[in-house]
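Heads up: the structure comes next, in structure tokens.
As you look at this complex, bear in mind that one protein chain is not there, while each of the others sits in place.
So that you can tell them apart, the chains are marked A and B in the order they are listed, and the count of residues begins at 1 in each.
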Amino acid sequence: MSDEYRYIGKPTPRRDAPQIVTGSATFFGDLVVPGMLHAKVLRSPHPHALVTEIDVARARGLSGVKAVLTHADVPDWRAGTPRHLRVLDSTVRYVGDPVALVAATSEAVAEEALGLIDVSYELLPAVFDLDEALAEGAVQLYADSPGNVLRPGTRWFGPDCLTGLAIGDVEAGFAEAEVIVEGEASYAGLPNPLPPESPGVVAQWEEPDRVTLWLSTQAAHQEKMIIHAAFGRAVDVRTIGGACGGSYGSKFMSIQLIMQATALSRAARRPVRLGLTKEEHLAAFGLRIGSRVRAKVGLRRDGALTAISGEWLVDTGHYSLTTQAQVAVGCGEAQVALRCPNWDLRTKVVCTNRPASGIVRGFGGQELKACLLPILSRALAELDLDPFDFLRRNYVKPGDGYFWRDGRWYDYRGNDYTPAMDAGAEAFGWRERWKGWLRPTEVDGPLRTGVGVGVHGNVDIGESVSEAYVRLDPEGRATLYSSASEHGTGQPSNLLKMVAEVLQLPLERVTLTAADTAVTPYDMGPVGSRGTYAMGSAAIKAAEEARRQLLTLAAANLDAPPEELETRDGRVFRLGRADSGAAWMAIMGPERTIMGHGRFEPDFTLANCMMTFVEVRVDTETGGTELLRVVNATDAGRIIDPAGLENQLNGCLGSAGIDTALFEETIIDRTTGRVLNANLIDYKWRTFAHLPQMRNVVLETPVDSHRFHAIGVGEVSTAPGPAAVLMAVSNALGVPLAEYPVTPEKVLAAWKRAMDAQAGEATR
Amino acid sequence: MDRRRGETRQVRLRVNGQDHVLTVGGPAADVAVTHTLAHTLRETLGLTGTKVSCDRGACGSCTVLVGGEAKLSCSMLTVECDGLDITTVEGLADPVTGALDPLQQSFIDHTAFQCGYCTPGILMSAKALLLKNPRPTQADVQEALSGNFCRCITHYHVLEAVQAAVEAGAASATAPDSRRARR
Partner (left out) sequence: MRSFTHVTAGSLAEACALLSEAGGKGRANAGGTDLLGVLKDGIHAQGPELIVDLKAVSGLAEVSREGDEVRIGALATLASLDRSTLLRETLPLLVQAAHAVGTPQVRTMGTVGGNLCQEVRCWYYRYPRHVGGPVGCLRKGDGPCLAVKGDNRYHGVFGGRGCFAVCPSDLAVALTALGAVVDIAGPDGSRREVAVEDLYEPTTLTLAPGELLAEVRVPVPARPTRQTFLKFTVREPVDFAVVSVAASLDRDGPGCRDARIVLGGVSPRPHRALQAEEVLRGGDVDDQTAARAGEAAVAGAKPMRHNAYKIGIARTLVERAVRACLDA
């Protein structure tokens, strides 16, 4: 873009690229810890039962078996919100719930041992959805969560954590409305974020109270914090991260695996590897939360929202790690995308007898919006308002504000995203393609084309704390100590670009340590698009601090005050006198390193924005839906790495993103509670054969974040699309839809409704 | 016929130009009859570049070249691989100079990966295509890669990278001719 920077905004190869393309990158599954045992998990065949008896004698006797654990002999470690999740429990709450653990010299032996364990169960009734779980007299999953409703809020977000929205006066708001619509929508397909490498952990226990954990995770330090709490703060935890083969947020759901591997390592006195198979990953790990919203919305003819009231029911499966946090963030994000003076949104987090829901890109906001937009659409249709105009008008703008997750009000000081939205609409041809509500853009026999639009934004780009060290070595090299792991975004490489830019070092002379809590400082990690601003700020500050120390040291040497000095390519010289000066070695001497520390404090006054336009073609004779075009529009402040950003935005389709509106879902059998599509044939994912035309429109309006004026947008690329697709399919068919995904069965049923309605009108 | 049962036997594999003789069965077994080629490559031969994701033949992560064709190493029993010539991602670069295959370099240049886990399988499928058809269209590439799962959605960059490698290959293929013409 501009020549202002040496690396920022310039295409540079990812630091780990040579390893990735030669197969030498070490992913979790490639890790070998000497003496490592292999663990396998015996899983419940029942969705809800008491474990009345377990006989593990035969399994313990099998040659090569080093430890067998049941609920009777595991430590009382607990995780979750509330702390419901144990290492193993005497109650099983979904098909696949762990019943016993085996560590053995090989996976084959461990597997064989599982076959030798006899378990007796006392079956309990099971609840598979919100209605069953909330019904009067329903069986309870947990004695201390009456009615299967979990305690709202999370301590992590403080005592005033958002558990809903009560803002203004909704009755007064509805009184001002020119149209009021009530409706219901659900986003409950429970898609799986499904990173290609299945989750896993290696644990090495050292007596009396220390554990080292090699994790498949995007944020080793945050994991340490969660684990430390789960262990009752009585264990010295060291976590080591690495390339994790994709996460999309989901790898944070490994907490039970971590507890289990640790318990096994403690019992076996050997390192233990516990990795899930893809079937376990699909049937017994983290899904998206299930959402159903019943809401009433008030709207004025000028597109102003006057009031939104309703209830957001969230199905979290058998336990919650962060579901209450997702509710908080979702409520915050609703205000960012939908300026409305009066809100009364109540929420409930509900437990059901299915695999747990957990962290996925979109984190609450994607789910809430996927439900709210179809309901709002009906109000917009009544007033014949263009959804693009509506979303554009109501997105947060400088001078507005919102209650964020901690329950506090923040004044927004970021960019006005109107130009980005306009650029997106222009690129998509929205004005030409939009034909009105429930009107197809084109009709060609049974093929009907429709368009839709959605928007999303997140304030967590500045959430929580990041710290980093930058160390300067006299050889003219720098090392960044950060707890960032590579999970696909390229963020570690981007941090190196920032450090190299500050220090004006050749990029290859800046290196990154592995994420290791014994070495690297605290960082919440690259989540919620916070890598660019929050982590970037810490790395920049650390580099600036190191640079300041270097120049101070050089001042005596070069006989000039530090502010008149600069450094480039491992030399320090007077401003504008690059031919003079001294090498770092001359300034530092061979026996010195300089360490700069940087810290980022939470900032909830900036938000990113993603608007997504889609065009779909529906075949009304087969029910097939094809995504034809996608345009994503955003403003990144400043692009750090063009290819990496483009990749992240293209990611809008996968990892439980746009395709959750088209074909992605976890199918749970209503009679047995089993996940029926726990394989990569029956769980649908997008292939190379069907790629929509994709265009990303990225503006660069400098934003007041850090010295490079950039903010992150990667996480949110999945979020606006699902609602946009549902709108597009509804328009193509001429029938409002309110459920995801739009399977052939649903499309054909909707089309039949449309035809029947038409026939009804014709006969009248 | 029974003499073949339960006895030790050997499986000869040529992997990336190197010959391996593996023993099946008996006390010094390298390979169990249940082992897949993917398992043997990763766990026995230490070639962990080949990745296993679905382990059921659907996702293409474990794709290797067998006699130049893209095959799923998770769905082959090692005992059935006797005599096969296999190339894994570790064998793409020039074994003598270490120079990367043009596809590998192009993947670096186009950042044609995100998490990178599916990349080895994609590279091998792309390589199999180029061996058969050095000048594929984009549709050919999409078809050839249609059995490879990429969850991050790097498809677009991969297609660019393969196409760029094809064009570079086409350019280098014509280079000797132009040199000759100059002479």
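Keep this in mind: a contact is a pair of C-beta atoms (placed from the backbone, for glycine too) under 8 Å apart; a residue touches a chain by one contact, two chains touch by 3 or more.
Worth saying up front: this structure is predicted, and the values here are computed from it rather than measured.
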Contacts of the hidden chain among displayed chains:
A, B
Among listed residues B:L13, B:L92, B:A144 or B:L159, the absent chain is touched only by B:A144
From the listed residues A:E132, A:E279, A:D400 or A:D603, report the one that touches the chain absent from this view.
A:E279
Which of A:A229, A:A555 or A:A749 touches the missing chain? It is A:A749
To test your reading of the contact rule: which positions on subunit A touch the chain that is missing from view?
40, 43-46, 95-96, 108, 111, 114, 277, 279-280, 283-284, 446, 621-624, 663, 667, 669-672, 674-682, 684-687, 689-690, 743-745, 748-749
Using the document's contact rule, name the residues of subunit B that touch the chain not shown here.
1, 4-6, 32-34, 36, 55-58, 60, 63, 69-72, 74-77, 79-80, 82, 125, 143-144, 146-147
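The rule we apply is simple: only the chains that are shown with their structure count from here on.
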Whole-Å gap between the CA centroids of subunit A and subunit B
32
Show which residues of subunit A lie in contact with subunit B when the two form their complex.
11, 13-14, 16-18, 20-27, 29-30, 108, 193-198, 243-248, 277-278, 486-490, 641, 643-644, 646-648, 650-655, 679-681, 685-689, 691, 694
Residue set of subunit B touching subunit A in the complex reads 32, 34, 42, 47-56, 58-59, 61, 88-90, 92-93, 100, 104-105, 107-111, 113-120, 123, 141-143, 145-159
